[in-house]
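Missing here is one protein chain; the remaining ones are kept as they sit in the complex.
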Amino acid sequence: MTAYLLRRLLGTLPVLLLITLLVFALLHAAPGDPASLLLSDATNEADVLEARQRWGLDRPVHVQYLKFISAAFTGDLGRSFRFAQPVTELIAARLPATIELAALAVLLALGVAIPLGVWAGARPNSWVDNLGTSVGLFGISMPNFWMGIMLILLFAGTFHLLPSAGRSTYGVAGSQESGFYLLGSLAAGNWPAVKDALMYMVMPALTLGANMVGILMRITRSSVLEVSHEEYVVTARAKGLAQRSVVWRHVLSNALIPIVTVAGLELGTLLSGSIIVETVFAWPGVGSLLITGVTSRDYPLVTGLVLMYAATFVVINLAIDALYAIIDPRIRY
Amino acid sequence: MNVKAFLGGLIVLTLIAVGLLGPLLAPYDPNDQQLRAALQPPGWFDGAHFLGTDNLGRDVFSRIIYGARVSLLVAVSVVIVSGLIGISLGAISGYFGGKVDFAIQKLVEVVWAFPALLLAITILAFLGQGLFNLILALVAQRWIQYCRVVRGQTLSLRGRDFVVATRALGASAARIIGRHLLPNLIQASLVIGTFAMASAIVSEASLSFLGLGVPPEIPTWGTMLADGRAYISTAWWLALFPGASIFVTVLGINLLGDALRDILDPKLKRAGMHL
Partner (left out) sequence: MKFRRGKLCAWIVSLLIVFGITTPLPAQTRVAIGVTETMETFNPYGDSVSLLYGIWCQVMGCLGTYNFDKGDYEGMLAERWEVKDPNTWIFHLRKNARFHDGSPLTAADVVHSFNRIRTDPQSKQKQNIAPIASAAAIDNYTVSFTTKEPTAPLLEYLFDRFIVTSKAIYDKYGADVADRKYPIGAGPYKFKELIPGQRFVIARNLDYPGMKEKKQAPDEMIFRIMREPEQRVTALLNGEIQIAQFIPPHLRDRVEKHPASKIAPVDAVEIMFLAMSPKFKPWDNLLLRQAVAYAIDRDTIIATLLKGEATRLDGPIGAGQYGYDPNLKPKYEYNPQKARELVKQAGFPNGVDVDYYTPVGRYTLDKQISEALVPMLRAVGIRAKLLTPEWATLWADVQAGKTPFYYMGRGSVVDPSVALSQYFETGGSPRIGYSNPKFDKLLAQERQTFEPAKRRKVLAEAMSLLTEEAPAHFLWRHQMLYGIAKNIDYKPTPSGRMFGTEIRVLR
């Protein structure tokens, strides 16, 4: 197992290389030139050319790539054209916002989906099952931008309960150095800041989570349904174990494999930042950074971000595989 | 036959009928604009426009009907193509393990880490704006979920007695995967598939939010939703009806999927489950 995980980790290096190569190639192949996109419309041709030269865009693509890669090995991902700042700094400043939001969204989704799914699976076709299914389907049918705007109109507009956008109120001293507003304020015991951070997080986290509830609930339900007819469960039941303990001890633990897979996948997607949710709620995470990067063809920024995603995914993938072996001892690598 | 399967079947059949017969059912040309009759609220049964008009004075009801065709086409093709790719790769990866698994999982990681947006922009920029290219852009990212889930389950099934026994009897890998593993993988794949259909429709909306969808002359539910979002507080019908159409479609497909699973999964029948 450990050997397997180690081998996997070593194997990620070529993957990361391949990804940067692909991103580089695609970005340069896509139409659009960073210099003319970023400079003002009034800039003359000579200055645009000069900017291209300054950013190293006049050199052949493979030279640019090699330069990027050799710098990347020393931990330098270059400087963003758009933001005039080192890419690593930009990502470090934005990632905590995305992590906090994604974590809350996944927790909310799991908190709703697993109990609902287990209950529905244990009593198929009951009203709980039907209700749960409808909730899940509703969550997935509503696009993020629609749901987000509805929440803003409702909770910020009609009820005046929550702030409509952003991440913190100016003047409420939060832990802004680390970038983890919620965790930092919690650790410092700064309750007004905790409240402030939570108020801003509720709506975007709900919007993100709503999308996941559906699929997680259905996966849980169908796995529970499937497992509950396996012989060992029937045996356990026959031995007179109470329904609740059968469900929780035997059924759920065996239904976990697909749940863990999907939750892990979704978490990975959320960590790459939901572009739409971050745009709608003006949430300063990596998703909004990526869209700016892609639309302005900010090569260093996009490549750096993709590298970060890749690393995140590799880690999550490994974690999922490790969890498989813990959940189901029959799985061997 | 039971109520849920019946309801699901009814919804899906209606959708197919609407998709096929759209031009006969729609009261107006979906692209016919009446700028001076824009943003009329739903007339229900006494007005000229059953579900109202949009910001360009086009009939919302007719656009929903025409939109059904395109949205369903996109959703179904994305789900089927990405499902086929994902399930096969996932089953192969999980069954053989070792180098094959390693290679396929590397591929998954590469594609997975790739921003969907960048992939879509590049594909559409090179191949041009259009329905087929949009489907391609969506499929490119979507097979991964099937692949990961199916692989996880195959890993778990591989060690089970019935697979080990079949292998001991000398069955070929293709036969084991096709006959013994696939039926057991259908369950989770169906769930993903039915949900992927919704997210394919919704993704199309998100891409048109960025101007990357199909050309504007083709009405789709996704584009209608994306355009309607600017009017949520002032003309609720623009976003509500396409949203409701997506919901009903997803509901119908899920109900049908449930029924299908019961037919396909002999275990449930044996256990005396009547749905």
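As written, the chains take the letters A and B, and residue 1 is the first residue of each chain.
Keep this in mind: a contact is a pair of C-beta atoms (placed from the backbone, for glycine too) under 8 Å apart; a residue touches a chain by one contact, two chains touch by 3 or more.
Computed from a predicted model, the values in this text were never measured in an experiment.
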item: Residue ranges of chain A at the interface with the undisplayed chain; value: 30-33, 36-45, 47, 50, 54, 79, 82-85, 90, 93-94, 149, 152-153, 156-157, 160-161, 163-168, 170-171, 176, 191, 194-195, 198-199, 279-280, 282, 284, 288-289, 292, 294-297
item: Contact set of chain B toward the excluded chain (per top definition); value: 31-33, 35-36, 38-39, 55-57, 121, 124-125, 129, 210-213, 215-217, 227, 229-235
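By our rule, only the chains that are shown with their structure count from here on.
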item: Between chain B and chain A, distance of the C-alpha-averaged centres to the nearest whole Å; value: 21
item: In the complex, chain A residues that touch chain B; value: 11-12, 14-15, 18-19, 22-23, 26-27, 29-31, 124-125, 133-134, 137-138, 140-146, 149-150, 153, 157, 211, 214-215, 218-219, 222-223, 225-226, 229, 257-258, 260-262, 265, 268, 272, 275-276, 290-291, 294, 302, 305-306, 309-310, 312-314, 317, 320, 324, 328, 330-333
item: Touching residues (chain side chain B, partner chain A) in the complex; value: 4, 97, 102, 105-106, 108-110, 112-115, 117-119, 121-122, 125-126, 144-145, 148-149, 152-153, 155-156, 159-160, 187-188, 190-192, 194-195, 198-199, 202, 205-206, 209, 222, 225-226, 229, 232-233, 239, 243, 246-247, 250-251, 254, 261, 265, 267-268, 270-271, 273, 275
